[in-house]
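A single protein chain has been omitted; all remaining protein chains appear in their positions.
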Amino acid sequence: MFDVTRYAAAADAIVEAGRFLYQRGWSPATSSNYSARIDDQHIAITVSGRHKGKLGAGDVMVVDLDGHPVQSDCRSSAETLLHTVLYDVFPDVGAVLHTHSVKATVLSRLLPAGQPLVLEGYELQKAFSGVQTHESVLSVPVFDNTQDIEALARDTKAWFADHPDQPGYLIRGHGLYTWGKTMADCLRHVEAFEFLFECELETMRVRP
Amino acid sequence: MFDVTRYAAAADAIVEAGRFLYQRGWSPATSSNYSARIDDQHIAITVSGRHKGKLGAGDVMVVDLDGHPVQSDCRSSAETLLHTVLYDVFPDVGAVLHTHSVKATVLSRLLPAGQPLVLEGYELQKAFSGVQTHESVLSVPVFDNTQDIEALARDTKAWFADHPDQPGYLIRGHGLYTWGKTMADCLRHVEAFEFLFECELETMRVRP
Amino acid sequence: MFDVTRYAAAADAIVEAGRFLYQRGWSPATSSNYSARIDDQHIAITVSGRHKGKLGAGDVMVVDLDGHPVQSDCRSSAETLLHTVLYDVFPDVGAVLHTHSVKATVLSRLLPAGQPLVLEGYELQKAFSGVQTHESVLSVPVFDNTQDIEALARDTKAWFADHPDQPGYLIRGHGLYTWGKTMADCLRHVEAFEFLFECELETMRVRP
Partner (left out) sequence: MFDVTRYAAAADAIVEAGRFLYQRGWSPATSSNYSARIDDQHIAITVSGRHKGKLGAGDVMVVDLDGHPVQSDCRSSAETLLHTVLYDVFPDVGAVLHTHSVKATVLSRLLPAGQPLVLEGYELQKAFSGVQTHESVLSVPVFDNTQDIEALARDTKAWFADHPDQPGYLIRGHGLYTWGKTMADCLRHVEAFEFLFECELETMRVRP
């Protein structure tokens, strides 16, 4: 059993995040899925296939950490396990956002297989929690896209074990996963990643 | 005779679609035309030459499946037959949107004559009705532009016969036609196509 | 003496045009100037140096066809003569818009000296008054920029004499002048030009 008020607050944060992310063009055509922690066993998550700019009551459901619906007949995103594995591994993660921007899609397709996106020398890297200087190096892995989400969840879990401080990862031709202690932190991470993706692509345009 | 309430609902969906599509920059300078099915003999369609971001009562008329005005002195788009042929061939089509974006215009001009736009490996392909995996291939034909709309309507009809499951086509230097069971489906298709057009162009910028 | 109600209507159209053009990014940093005809001797025109997205009462003045202020202590744009020459030559011109977009600025700098911008094969060319087909050719001259506005006004006047049906011209590194019978026509021309400028630049990015 979960606290209903905590669910309502989590759902509200998700609805508001959706309006922002859709308006920015990062969650088009009913793509993307968002979640927020309710407690150590439950998370609120978007129902599959909904318009992310028009989320309302009835578009956010509850799942447990195994990704099973709780008190709901709705179906959550096919990618629910990519969310729950984060809440399971990191007790201080409070929100997870998965977005589908043009920049994340194109950049992840352009990088050679097996090569991460390496970000360095950008002042905006300091927008990621815990980063104090632009001189640090942020290495963003690119996982191959797959419809086998269980396998991808295992792969990301193995990566988290080796890189507990990284703020996000890409899936090739698909999009970004990022997380944070609060929804505000998580939204700041999306903005920072999108800014850096655009910087990288803009640089590649000019220096192809 | 058509049901007036069904006409009003169709017209309302068209007006709202226009506000969205104009605001996104996909229907500039009074270009584009939109339609929605009223019944098996009638469709609601935009009056020729109106500002698509400011549609109101009086900017949506009724035509039959031959493209003739019904209970109206207005003139519908010169491209009305490209709409009616879709409603005629596909009984489950409920809405058709024709848009004029920069991306669709440029991409359709850059492709060699006779070559379709081939989209593959994008997670967002799943936004098209019936597509289950990014591993499918979406082949979007590019018809040459012409002011002879009857001939183009015949050409598209022949293409539909061979490709009943495709969600849209391009006209070179002109724009996109896409359709769906409902206006919401159709708008999702426009968003997905525009996203994919931008991905393709962004890739061509970096890998010219 | 001019009709005050006609002045008020012209000023209102200018204020509304400014909100639109600024919001689109085509009149940044107090650049640009707009005008609308009051009668065969008077035009309403923006006061020099005002924020084009925040025009209000007091930001639109009256000048005669020689560019002299009428019933006003304000100073109109330094480029007033580029407006008045249009109203003088073409009795059916009702509005003139001069905008400063990034696309117009860059494109006009990239074209070799003496070479016009040639637009052909775009369906959106039909947005210009009088154009019936995408197969027509639209040739947009690029005048060299100068602070000698009297000389530039004479040059444009000579060009009008040879090209009475053209809808606009560029000034290198500076911006676009376009006109129409009504403000709505003129705004449609701006949108169509900006669309075509973006198409041309996007093509140059991919095929440098």
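To keep things simple, chains are lettered A, B and C as they appear, and every chain counts its residues starting from 1.
We adopt the following convention: a contact is a pair of C-beta atoms (placed from the backbone, for glycine too) under 8 Å apart; a residue touches a chain by one contact, two chains touch by 3 or more.
Worth saying up front: this structure is predicted, and the values here are computed from it rather than measured.
> Among the chains you can see, which ones touch the chain that has been omitted?
Result: the unshown chain touches A, C.
> Give the residue, chosen from C:Thr105, C:Gln125, C:Thr156 or C:Thr178, that touches the chain omitted from the document.
If we include the chain that is not displayed, C:Thr105 is the one touching it.
> Taking the entire complex into account, which one of C:Asn145, C:Gln166 or C:Thr182 touches the absent chain?
That would be C:Asn145, which touches the missing chain.
> Taking the full complex into account, what residues of chain A touch the chain not shown?
Touch with the absent chain occurs at residues 121-124, 127, 132-135, 184, 188-189, 191-192, 194-195, 198-199, 202-203, 205-208.
> Since one chain isn't shown, list which residues of chain C touch it in the complete complex.
28-31, 51, 100, 102-103, 105-106, 109-110, 145, 147, 171-175, 201, 204-205, 208
The rule is simple: only the chains that are shown with their structure count from here on.
> What's the rotation angle, in degrees and to the nearest 5, for a C-alpha fit of chain A onto chain C?
So the copies are related by a turn of 180 degrees.
> Centroid from C-alpha atoms only, then distance chain A to chain B, rounded to Å. What do you get?
The mean C-alpha positions of chain A and chain B differ by 32 Å.
> For chain A and chain C, what's the span in angstrom between their mean Cα positions?
About 46 Å separates the centre of chain A from that of chain C.
> Hey, what residues on chain B touch two or more of the other chains?
Correct list: 205, 208.
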